[in-house]
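All protein chains but one are shown at their positions in the complex.
We call the chains A, B and C, going by the order they appear; numbering starts again at 1 in every chain.
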């Protein structure tokens, strides 16, 4: 099985879906001839033609609007937002329209749109190329939200997202595009080659939406993470020598609550880790759910390890990023109670 | 002291601020000659002139953008968004600009904007005139979020918001504009007259941002609420005969955590109530904080009583609205554990 | 040799100096609100365009040929009810009578439902009084499977397509025959069968969606085109800009209609930018074709729409049509126009009433009479009353019945996820 980077895996998912389904079209800023600023759509226009993969004007809201219309027609548009930080102009069409069509039309109209957007920090992108904005969308009923952490999942989840008949917001941790990242910027960058989850079938397969993955078994504490933070959590567990169970949520909504609850009931302790700002982040929902469902099993408060409630500052990237030390510290606090 | 409705109290706050500070300007859809669809700016254009209070094009994003520019100049714009449901087109200017100016400019530029918007259900507004969208903004660093529950607070908080040098999102529960609402739609509507908190001084005063109000003392359980839900919580406590302590948060960000923690440490139980959809709502943050800060005092999980994770359906308004029965049920669950 | 050129000092006068002896300080322009409720109605700022003088270009002309039309007004029916000029679509009398009937039905429907709100049987209503020629005339000019992306003020489209009034009424009552399951405010209809997109409560959003649908149709090599509507007030929203941009870039087969009914609730069209240019002129900067039409002239509306439809179907791209009309009704049942405009402003609209004008035209043609008009009047009143009673038998908003609360959790997603199932349980149903 070939080793693929996350970029290649995502590219492969779109390539396959373009080939399988003539209703799939892909557009976004620079995705056509150039293949996207992160090269995720590289070669797709050349192979499938510019009627299927094309550049869009710089208007995230316009792209989403047009995608809603296309979806109502019967197409399956896949829209790339160049950075998650630039999704705000599209919020109205996403929240008021894509997410509500089916409900408000009594089930007559819907928009099977996939919105892809690179998210997260770790590349010195400064405050407008580093944001993690998932919590804005998990609050919206009618949207599904997905964040993969590795090439295998990325491809399988993206295929599921494109095939899904509901709108899906698909965030891609850009720091993982070319290799896993354990949160140690001082160490040399590691490629995906050799990583178990970089073995990606060339053909069609899917990873279901709404199912978490247990990425590390453990008995002492449960760590809930997604995207880049899965790797950071693994490093934190290893480095602190903790018997932590780590769950990669993969899909935030619908959430795999059963897997979470089973784990926390077992360990009695829970740490939630994400890059986004803390207040009102998805970690708040996770903490709320865990205490709702596992209260009598919890031996300590659920700990949140997150980005700070500040913009992502360019030169202070690593003071902002919730790296392995901070996660380990969170684990320690969860263990001590 | 005259009894004022919430509409009158808000109007009085703006009238006073227009008179006190020549840098205050007010604009929004229909706010000028007409005085706003809820009549909150009634008479202000006539009194202060159309240079100070004027109609704006139907472009919530444009209004916010222009307000940011005005703020950078040195004005204090007060912008009315006709319904909170229509704030989405303004999210980019609010989140990426108003909220970040001070930070990204190293403190050189800022935008002392107040964004007013009627929020919440209870008037059969259907899914696009009933939303409570506060959680999208409490997740954004750099914004303050306020929701008053009565005329006295409304005036005092709005004055504070206008005077504040940071951008403030000020949500006005439209169901409370003309009277308190205990969540019993079957009972006759009650006016503000006679309500203690409808006694509003005609002159200048302010209610500080970031301070909660204890609206009912109790020992058995703490109910955290804001806006309309304060009244519903009061009704629920009375009707269920529970010794509930009820806190009106008033400002969601910055949050008065001390008051919350003190109360929950005393009661050992906590219910959070809001109208917004549950997942990722501000109740998640409250539940997360309460369990973080009061874990060893909690005798039962923090219970969330909220709007469902669906759009607000026109004809099923009262099945959607978290009324006194549901709050009482939440209290009961918190008491039973 | 001196190249040490200082950079810092710019040459023009400092800002504080007045140029050319002009006014010394800046002033903010706020468009005047006029006339006020107590003033006499004043339409003196509305130019009077005679009928029949605007030439009808071939549908194949480059877009810029249409740009001068942005400052004119296409009219086919003159004030006496005679059709003149190149924009007379020369419809047969049968079609004209069908048009008249659909417009009258629309008005009668509106009147009944407005009253139903006043009687507390529905929560809300919006009339399109004075604008009936738009919905009806445009529906007549489009193919029945062309896709419509309307606002809340084009009920005429549905009625002209023969969509049952019963169905529309039941939506307004949110009763168990409401196909939208009581989820939407009255008038926010949806009908896939009638190729009528689900109306949004959020202004403007449908406009670029129409462009996306049209792009999809073109992508599939289909023959159906799309049409979108937007109020002049809502052209200030980003969606308007997106629609024009994407329609221009991808030459989408779409008709983009701006209904300029002079008012956006209490704000005059000046506040939307109508003071400095027409809304049709917005097309120019995008190289789109544009037409500006007397929206109260059934013939002109029909002809302009047909022109744009043929152009779109011939792969010649989008047309922006400004339909110039007057909102004779209050904005909605929640509105109080007496607070912001003279009560009789509508009666004095220089372009008359669309129903009266078409009726007069039929009379001029010798195809209509006072008796036939009277008979049609009463026929329509009866029809609306009868259907109305039937609809009420299915339930009214105040009396019910309504959909069960169970249904509230359906259709959020295609399949109900676990957390919604749990919430449904929590509601105890």
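In the analysis below, a residue touches a chain if its C-beta (ideal position, glycine included) is under 8 Å from a C-beta of that chain, and two chains touch if they have at least 3 such contacts.
Every value quoted in this text rests on a predicted model; they were computed, and no experiment measured them.
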item: Left-out chain, listing which of the shown chains it touches; value: A, B, C
item: Touching residue (missing chain; options C:51, C:126 or C:160); value: C:160
item: Options A:86, A:192 or A:282, residue touching the unrepresented chain; value: A:86
item: Absent-chain contact - pick from A:48, A:155, A:231 or A:278; value: A:278
item: For chain C, the residues touching the chain missing from this view; value: 1, 3-20, 22-31, 59, 63, 70, 91, 94-95, 97-98, 100-102, 105, 139-146, 159-162, 215, 217-225, 236, 238, 240-242, 245, 248-253, 270-273, 275-277, 281-288, 306, 309-310, 313-315, 317, 371-372, 375-376, 379
item: Those residues of chain B which, in the complete complex, touch the missing chain; value: 25, 51, 57, 59, 61-62, 65-75, 89, 92-93, 96-97, 101-110, 141-142, 144, 164-166, 210, 253-255, 257-258
item: Contacts of chain A with the absent chain, listed as residue ranges; value: 29-30, 32-35, 37, 50-51, 54-59, 61-62, 85-86, 88-89, 124-129, 278-279, 308-311, 313-316, 319-320
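The rule we apply is simple: only the chains that are shown with their structure count from here on.
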item: Identity of the chain that, by mean CA position, is farthest from chain A; value: C
item: Centroid distance [mean C-alpha coordinates] between chain B and chain A, Å; value: 31
item: Intercentroid distance (Cα basis), chain C paired with chain A, Å; value: 40
item: Where chain B touches two or more other chains, by residue; value: 61, 85, 88-89, 127-128, 279, 309-311
item: Residues of chain C engaged with two or more neighbouring chains; value: 178, 181, 183-184, 188, 200, 202, 238, 412, 419
